[in-house]
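All protein chains of the complex are present and in place, except for one that has been dropped.
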Amino acid sequence: MELFLAQLVSGLSTGGIYALLVLGMNLITLVRNVVHHGFSHTCIFTMAVGWLVYNKTGMPWLAFLAMFAAGVLVTVLSEPLFRPLSKRGADLETIVLAMGIGIILSELIVNFFNSGQVLSFNDEMKIFTTKFQVGAITVSVASIVALVACVVIAIIISTYLFKSSEGRAMRAMAQNLRVAKMLGVPFGKTGVLGFLIAGLLAACIGVICIMCLGYCNAEMGDSFATKAVILMLFAGQGDIKGGILSSILMGVVEAMALAYLPGRWAEAIFYGFMMVIIIIKPNGLFARKAKN
Amino acid sequence: MKKVLAIVIAVMMLSSLMAGFAFAAEDGAEGGAVAVTEWEIPVLSAITGPVSFVGEPAIWAANYAAEKINEAGGIEGVPVKIVPYDTEFDPQKGMQYITQLQDTALFIGGCVAAPVCEAEAQVLYEEHIPNIGSYVSSALDEYAPYICAYMGDSEILDLELCKEWMAAKGYEKLVMFYSPDDTAQAATVDRFAQEVPEYLGAVEVPTGTIDCGPLAVQAMNMGADAFWLGCRTEEASKVCKELVERGAVESGEQICATFSAMGAGFLEIAGETAEGTYAYNMLDVNCPDETWQELSEAYKADHNGDAPTYPPIQGFYNMIVALKACFEDLGITGDPAVLQEEREAIAEWLNNSPEIEGCQGTFSWVNGVMQIEAPVVQVQDGNYVVVTME
Amino acid sequence: MEQTNTLLKIENLSVYYGPICAVKKIDLEVKQGEIVAVLGANGAGKSTMVNTIIGLMKAKTGSIQFDGKELTKMRTDQIIQSGISVVPEGRGMLSEMTVMENLQMGVYHHKVDFNSNLEMIFSYFPRLKERQWQKAGTLSGGEQQMLAIGRSIIGGPKLLLMDELSLALSPLYVDNIFKTLVQLRNEKGFTILLAEQNARKALQYSDRAYVLDLGKTVMDGRSSELMDDPFVQKAYLGA
Partner (left out) sequence: MSSGLAYFITLVIVYILVVWGALIPFRAGLLYNGTVYVMAIGGYTAGFLSKTFGLNFWLCIIAAIITGLIFGFIPALGFARTNGIVTAISSMALIFIIQSIIKNIDFLGGTRGLRGIAKVPALPWFAIIILIIFGAFLYRLFNSRIGRAWEAIATDPQMAQTLGVDTRKMTVIALTLSSVFAAVGGAVFAFNIRVIYPGTFSFTFLLNVMTMLFVGGRFTQWGVIISAPLLWSINVYMPEAVQKLSNYIFAGLLIIVLMLRPEGLVTRKMILSVKNFFKGLFKKKARETV
């Protein structure tokens, strides 16, 4: 029982991180019909920038500021790369392009930050280091903060996307670029705005990952990216609520698999399960009705 | 008919293109030939990539050794030059270099990473090229006499340390944490299962596990009082942290880590929880030996004051030193006409070598296994300190 | 309906798709409060003309004057902002969004009172009110066309461009929709430019018409006169 509870708690906190990543992916699909495989790499990149700034200056707030700047810079600079593809309506190619962006970011982390070694953060950057201990069960304040932040950010983003006129315009552009243009949505400006928000979110995820994990390296980008992309499809592209639910669910499932199944099978089970569900329900687990 | 002709023409174009490319490329590949005016020693190492923290110092040490030898007049009066090849921890890349080198190289040094080495070993054995790299004993037997290990055999040493440690502390039940992706560790686990009576079981730590809490709890549920960390540094440090924080161990002494687990960042991530943990470092960082002190100073000067901590430094230094002894002992000429004979002679010599003066005392090889002191270290106040197991 | 105020004036307009000329030296004029139809078969250049007016395609030569502004040098969003609305070919639904959201998108660039205009739209198209929370993709063809028209007039545009309004609709629906358009013009004073393949209906409900063929204007005049023209009857009305 103790084992089970410990796993549940661990799974929830891992799920919180997945949920944020999936949220970011969903944001980008909703503002520009792109499955951004490189989004996770962007998050890790902001962490690396934060690490570098902190180690050079010793000022955590400056590091956090730099993280937000880096997140915004990366996403806003990558937005024009997607433009010609979106104009052509080449949705499949955008996936490949996003992978390309991911590799470049990973390579940058390997080459320019601590020569490819693990970047670990100290307590000043982690902010919340308190932990509650009940037997083998550890509940850290950081993971509670992560879960709460996840829900709050999701509410803010979905309110913005679904209730504000700018948000609507972004979604319109992702659904049908031509029609959105005919309705007067400025293509460049709205796209940049959407990616800017995604950049801020990437930095937020970076900060939360620093709090919860306390370290990062280039490989993390890859392993997060594929999981997050598949989780997003699993819940249904653009389904914010479903994305969060299924991320947390998968976080728990993964923790349970680690505990009760041989570790080597965990990955096969994780991906196999999701693939089967995706093939059975191509529009997402939470999709009520297939498109007509 | 026309269609067939068009296909034939296209195929011809294709093959001529390939051939043209091939000939153009052939010229570039000639660089690896051994010139008699200079000993070009190709050395493979993961200079960049995920294990660069081991690979870069290693290649540095090889270069340092070459410099030292050249200062003293080279090998038989001919200077040595290290030609580095960066495998990036990718067996495919390593194989590519080996195939480029296999027609001309007298000796190939490295690599520092087990997967790359195992990929190489087969070709090295078939082509009879002597090599010193990172091997465990099972591979050494299979490909004798052409490959040697540049440091003590971790498979055997780990086992010995583990037995000593458990006997000295009186621990009764052992759980291993290991990475299923590490080929060398997989071999060690098999060995432990057979030879350590206190062995309870292994916990697989998949690469990139985010939260190691579940794994720690799993090990605790097995009821062990001793924990062996064989997984990669990144996960090992987290497992160590979880074990201590969740109260699985009373002190760090109940945890023992292998060399691969105690890589860069272990102390940073594990922090205070690493206190008291044991490990083999296979390298005595504070060895009073004069050569080592000199090397250490030179290393610090080149690396912003960071001290050398990884055993391949010693291993790669010793490799070049051994090569000098070997070449001089055998009177190697480097003449391409007798390449095959000289390769075989070098391999035989290295595989069971006489005592050679290294940077931390003497060393030798017996059936390719390096015979060298491997000190036990313990984390004390955030530093590795050499200790002895009572 | 005698207004002299010219709202849209196209002069000497040519548009190319790469080397292919889609629109050749067209002149066209729309006056305030008129319903003007542009007729022609598939590939005559009607849609190209509409797309060029709203800036989705670039003109090679010629000018488009709208309300005193030169449109050929403006971006699409600026053109829309200056008071032109489009009902795109194929209705252009944002199918993942609800009917309400589609209507809200219609006022993206127009500073108007959304709620009162919404009432107006619902009074013309009561079906939309019933389905306002449904996703646009689930509507029937006729309802989608209503939504497209509603979305284009909700922002109170000065000029309404309609591309292939009658495409893939039953004849009864087509009549209904054209009647609504005339009603809108009479009651709200909209100016409408129709690009239509269905010449009979278009001539029936419009004031004036232009006939395009292979990118050139071959005829223009009052709709009632064109209706009786033997060439038009033979080529476009199938008489």
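For reference, chains read A, B and C in written order, and residue numbers begin at 1 within each chain.
Throughout what follows, a contact is a pair of C-beta atoms (placed from the backbone, for glycine too) under 8 Å apart; a residue touches a chain by one contact, two chains touch by 3 or more.
In this text the structure is predicted, and so the values were computed from the model without any measurement.
> What chains on display are touched by the one that is not shown?
Looking at the complete complex, the unshown chain comes into contact with A, B.
> Can you say which of B:Gln92, B:Ser251, B:Gln293 or B:Gln340 touches the chain missing from this structure?
From the options B:Gln92, B:Ser251, B:Gln293 or B:Gln340, the contact with the absent chain belongs to B:Gln92.
> Which subunit A residues would touch the chain omitted from the figure, given the whole complex?
35, 81, 84-85, 88, 90-93, 95-97, 99-101, 103-104, 107, 222, 226, 229-230, 233, 237, 262, 264-268, 271-272, 274-276, 278-279, 282
> If the missing chain were put back, which residues of subunit B would it touch?
Touching the chain left out of view, subunit B contributes residues 2, 5-7, 9-11, 14-15, 17-18, 21-22, 25-26, 28-29, 48, 86, 91-93, 95-96, 99-103, 115, 118-119, 122-123, 126, 180-183, 186-187.
To be clear about the criterion, only the chains that are shown with their structure count from here on.
> Suppose you hop from subunit B to any chain it touches, then on again the same way; how many hops at least until you reach subunit C?
Minimal hop count between subunit B and subunit C: 2.
> Counting in whole Å, what is the centre-to-centre distance of subunit B and subunit C, each centre being its mean C-alpha position?
So the centroids are 74 Å from each other.
> Averaging over Cα atoms per chain, report the distance between subunit A and subunit C in Å.
About 43 Å separates the centre of subunit A from that of subunit C.
> Enumerate the residues of subunit A that touch no fewer than two other chains.
none
> Where in subunit C do residues touch at least two different other chains?
none
> In their shared complex, at which residues does subunit C touch subunit A?
Against subunit A, subunit C makes touches at 54, 56, 75-77, 79-81, 86, 88, 92-97, 101, 104-109, 137-138, 151.
> Considering only the defined contacts, which subunit B positions touch subunit A in the complex?
Residues in contact with subunit A: 48-50, 52-53, 56, 180, 203-211, 213-218, 220-221, 233-234, 242, 245-248, 264-265, 268-269.
> Could you pull out which subunit A residues touch subunit C in their complex?
It comes out as residues 162, 165, 168-169, 171-172, 175-176, 178-187, 238, 291-292.
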